[in-house]
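One structure is given below, represented as C-alpha cells, and several questions about it will come after.
Yeah, one chain of the complex is gone here, protein chain that is, but the others are all in their spots.
Chain lettering (A, B and C) follows the sequence in which the chains are written, and residue indices restart at 1 in each chain.
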Amino acid sequence: MTAKPHLDREHARHLLGQMLRIRLFEERCAELYTQQKIRGFLHLYVGEEANAVGIACALSAADSIVSTYREHGHALARGIAMGPLMAEMYGKANGTSAGRGGSMHVFDRATRFYGGNAIVGGGLPLAVGLGLAEKLRGGAGVAVCLFGEGAVAEGEFHESLNLAALWKLPVLFVCENNLYAMGSAIERTESETAIFRKAESYRVEAHQVDGMDVVAVEVAALGALERIRGGAGPQFLECMTYRFRAHSMFDAQLYRDRAEVERWKERDPIRRFGDWATASGLLHVADIEALREAASAEVDAAVAFAEAGAWEPVEDLCRHTLMDAVPA
Amino acid sequence: MTAKPHLDREHARHLLGQMLRIRLFEERCAELYTQQKIRGFLHLYVGEEANAVGIACALSAADSIVSTYREHGHALARGIAMGPLMAEMYGKANGTSAGRGGSMHVFDRATRFYGGNAIVGGGLPLAVGLGLAEKLRGGAGVAVCLFGEGAVAEGEFHESLNLAALWKLPVLFVCENNLYAMGSAIERTESETAIFRKAESYRVEAHQVDGMDVVAVEVAALGALERIRGGAGPQFLECMTYRFRAHSMFDAQLYRDRAEVERWKERDPIRRFGDWATASGLLHVADIEALREAASAEVDAAVAFAEAGAWEPVEDLCRHTLMDAVPA
Amino acid sequence: MTTTYREAIKQAIRDALNRDERVFLMGEDVGRYGGCYAVTKGLLEEFGEARIRDTPLSESAFVGAGIGAAMAGLRPIVEIMTVNFSLLALDQIVNNAATIPHMSGGQFAVPLVIRMATGAGRQLAAQHSHSLEGWYAHIPGLKIVAPATLEDARGMLWSALEDPNPVLIFEQVNLYNMEAELAADAGAVPLCGAAVRRAGRDLSLVTYGASLHKSLVAAQLLATEGIEAEVIDLRSLRPLDDATIMASLARTRRILVVDEGWRSGGISAEICARVAEQGFYDLDAPPARLCGVEVPIPYPKHLEDAAIPQVETIHAAALELVRPSGRST
Partner (left out) sequence: MTTTYREAIKQAIRDALNRDERVFLMGEDVGRYGGCYAVTKGLLEEFGEARIRDTPLSESAFVGAGIGAAMAGLRPIVEIMTVNFSLLALDQIVNNAATIPHMSGGQFAVPLVIRMATGAGRQLAAQHSHSLEGWYAHIPGLKIVAPATLEDARGMLWSALEDPNPVLIFEQVNLYNMEAELAADAGAVPLCGAAVRRAGRDLSLVTYGASLHKSLVAAQLLATEGIEAEVIDLRSLRPLDDATIMASLARTRRILVVDEGWRSGGISAEICARVAEQGFYDLDAPPARLCGVEVPIPYPKHLEDAAIPQVETIHAAALELVRPSGRST
C-alpha cells in the first residue's frame, strides 16, 4: 500500500501557503540584495518550491535534513521561522546561525536542519552519517539529503550512494534536477542524463518525479519514506524542476534561452497548484489571496526582525571555532 | 566484425611465455622479499597473469598504460625489460625509476607506462588525461587504465568514467576483479557487485570477461580497442580473476577460505592455457619446458642485473623533485 | 592601456592559446558561463570547445586529467573555481602532480598550470573564502605563485606554462576588478623572485596578493608619520625568495609579515622562521606577523573584516614594531 496525502482543504491551503511563503520570502531577498542588506552569494529557489514543500510535508520531526546553498525553501518548508532565517541572510546575531553562515549556511538544531552546505556534493556523506547514527541507535528517523543534479558528477555522490545502499541506511536522496549547474546544462556534464538510472546502478530504488507538481512530490516522498521506514534501505527521487531566476545574483544567463525559461514558467508550481485547487473547488480565489497576504505580512515581519537584530560583537569573532561542549 | 587473435603456434608460445615470465619473476620476488633484498610493500600478481598478457597483446606502441601498485605483470607484459624492473624492486639506480619508486611505482617512458600508482583509484583521472591528450592531438593511441575492483568504490572512479564517456575519450578501463580489496570481499564493499553494470550506468559499453583465460581477455581487449579506435568512446572490461597469494607480504589471509583459494587455483591461467595448448597440439610439453627455462634464465639475469646495480648517490636525494626541463 | 586584473589574466590565456597549440583550458563553467569570476568570458567563442573545455563538477577527475594530459605532452591550464574546492582534488595534486616526476626517476614531468581564486573579502563565508596558498607552499614538487599586479597576473601565467613543473596560480578574488595600466606587449615574468614594491628604511612589510595593496596604503600612512616602510611582494610562495627578504631586513632590521592566511603554520610562519634562522643578528626586534585570524571566515562584513589584515591593523602592527608602546627593545 502506498502512502497518499489526504488532499483536503486544509492540506491544500498548507501546500499553497508554504510555496507562497517561500516565493515571497525570496523575492524580498532579491530586493534586499540590490539594497545590499544581503551580501555574498544569494541563490534563489524561485520555481522549485514544490520540491521543498512536497518533501517537507512527508517528514516527521525525527527526520533530519541536509541541504545545499540553495536552501531557503528547504528551511522554510521544514519549519524554520522566517524571522531568524531572514536575520541570517543579513548576518545578524538573531539569525539561525548567529549570522555567521549567511544565505548559504542555514543550520537549525531544533528542526534537525543540518545545513546549508556550499560545497557541491559535500552534504551527501553527512547524510549517510546521519542515517548511520539513526540505524545504530535504532531510531525511526530518516536523513533526507537534497542536492542539485550538478552534485551527481562529484565523487562524493558515488561514494555516498554506495555506502548508504551497502549498509541499507535510512536515507532519502533527493536530486533536484533543474537541468543546470550554474551555466552548465546537464547534457554537457553527464554522460547519462537520467539521474535516477545512476541511482539504480547502486541497487537503490529510484523514481523520477514532476518537481513542478507539489502533490506528485509529496506522494513520491511519502512512498519513499514508507519504504525506508519499512527497512528497504535508501531511496532516491529525481525531481524534475527548473529555476526561474539566475544561478546567483551575478549571472547573466547567457547559457539558456529566454524561451526555455518562459516555457518552464508556464509550469509555475504555485500557479499550477492554485489553478487546480480553485478549479476543483478545493480553494477559492479569496483563500489564495489571504494566503498571499499572510505570507507577505510574514515577510515584512521577518525583515523587521532582521533589521532589529544586533550584530555579533567583534570580540566574539573566534567563538565556536572550537566548542567547549557538545550542545545538548 | 570483431578482431580475433590469430592463435598460431608462435602466438601461443608468446602468450604462455609471457605468463610464465611474470609468474617466475614474482615467485623470485617473494623469495627476495624474505631475504630483504626487496623491501616496503610487495603486491604479487600471481594468478592474474592472463589479464596483463591478454591486454598487452592487444595494444600497439602508441597506446599508453596506467597501472596500480600491483603492476609487475602489467609492466613485463608491456615490454619493460626484466632487469631494470628487478633493479627497481631493489631500489637501485639502474631500476626503471632509478630506484626511487620501488615495487609500487614502476614507470617507463619508452613503453608509455605511466606508473605504478599506490593510491587506489588515483590512476583513473590520469588515464582520462592521457586519452584527452590523444584526442586533442588527433592521435591513434588509446589509454589503458588498469585497476582493481576495490577502486570502483572511490569517487575518482565515478568522476573519471563520466568524464571519459562524456568526452568520448579513447580510454580502455580494465577492472581486474579479483574479488578482494585487501581483506574486503566485494560483497562487503559494493551494493552492486557486477562491476560492469556500474560502467554501463555511464553509457559506457562494458563486458565481463574470464580473466583466467588469456585468450578470452585478448579477444575482449581487441574488440574493445577496435571500438575505441572506431570512435565509440571509452570501453570497459571487467576481468574476473583471483590472486592466489596474500594481498601483500604482511597478510595472514584470515578473510578467505583455503578451499576457495584452492578452487581458484584449479583455474590457474598458466596451467589451463598450457594444458589446452598441448591437448590441442599447438604446443608440446617440451615447448613449455623451454619457455619455463628461458623465463627462469631471464629472472636469474634480472637478479644479477639488479645486484650489480649501483645505489643512487645520497647527494642526489632531491633530484627530480623539481624538473629542469620536460623530458623529450 | 588601462585594464583590469581579470582582463590581464584573460589576455595571458589568450596569448598562450595563440602561442602554443598544446595549451588548452579546462574547468567548471569556463566556457559557456565565462568563468565564475568572468575571467574566461569570450574565450569559448574565440577558441572553440576543444580548447575551452567546460567540465562537470568533478574536481579530482579534471585536475587529474590535467596531470595526465601534461604528462602526455600538452600544456593544460586547469581552473578550479576557488581554492576551497581544490581540496577535492588534493589527492591528485599532492600524490600525483607533486610526486610523479621524482617517483618516476625524472622520466615524466607534469607541466601543468592550475589557477584558482583565493581569499576573503566578498562575504562568501567559511566554504568559499579561505586563503590556502601558503598551505600549498608546504608541498615539494609544486610551485606556488600569487600575482598581485596586472603585470604579474599576465606574465606569470606565461612563465608558468613554460615551467616543466606543476604551478599553482592563486588569484585573490578582490583583485579581479583592480584597474591599472598594462603595456599591450607586457611579457613573461619569472616565477621566482620577490619584488620590492616600495623602498624604505624603518621596517620591511613582507606580503603578497591583495594584502600587498593594503600594505602599500598602510606604508603611505606610516610615511606621513615619518616611518618609511619597505614593502616586499613575495609573488612566489614556493620557492620563497630568501635573498630579497634578508637583504631588506639587513636594511630595515625590522620585519612584519602580512598574510591573509591563517597564522599557525602559514607562509608567515615560514618567513619568520627563515628570518630567525638567517637574519637573527640583523634583527632589532622580534619578527612580527599580522595574519588571518584563526577562524573559519564568517559571513557578516564586520566579522569578515576583523578576520583578515586591514590597512588600519597593518598600520598599527607596523607602528608597534617600530615604536613599541609596551616593553622596550
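By definition in this document, a contact is a pair of C-beta atoms (placed from the backbone, for glycine too) under 8 Å apart; a residue touches a chain by one contact, two chains touch by 3 or more.
Not measured: the values here are computed from a predicted model.
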{"item": "Contacts of the hidden chain among displayed chains", "value": "A, B, C"}
{"item": "Among C:73, C:164, C:193 or C:296, residue touching the chain not depicted", "value": "C:296"}
{"item": "Which of A:12, A:128, A:172 or A:291 contacts the chain that the document leaves out", "value": "A:128"}
{"item": "From C:14, C:138 or C:253, residue that would touch the chain that is not displayed", "value": "C:138"}
{"item": "Omitted-chain contact residue, chosen from B:47, B:84 or B:99", "value": "B:99"}
{"item": "Chain not shown, touching residues in subunit A", "value": "64, 66, 95-101, 105, 107-109, 114-115, 117, 119, 122, 124-134, 136-137, 143, 155-156, 159-160, 162-163, 166-167, 319-327"}
{"item": "Residues belonging to subunit B that touch the chain removed from view", "value": "39-41, 90-92, 99-102, 104-105, 117-122, 150-151, 153-156, 181-184, 188-190, 251, 254-255, 311-312, 314, 317-318, 321"}
{"item": "Chain not shown, touching residues in subunit C", "value": "60, 84-85, 87-88, 90-91, 94-95, 98-99, 102-103, 125-127, 134-135, 137-141, 238, 240, 262, 264-270, 272-273, 275-278, 280, 283, 285-289, 294-296, 298"}
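Rule of thumb we're sticking to: only the chains that are shown with their structure count from here on.
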{"item": "Two chains sharing the most C-beta contacts", "value": "B-C"}
{"item": "Farthest chain (mean CA position) relative to subunit A", "value": "B"}
{"item": "Cα-centroid distance, subunit A relative to subunit C, in whole angstrom", "value": "36"}
{"item": "Where subunit B touches two or more other chains at once, by residue number", "value": "155-156, 159, 162, 166"}
{"item": "Interface hub residues of subunit C, defined as touching at least two other chains", "value": "55-56, 58, 60-61"}
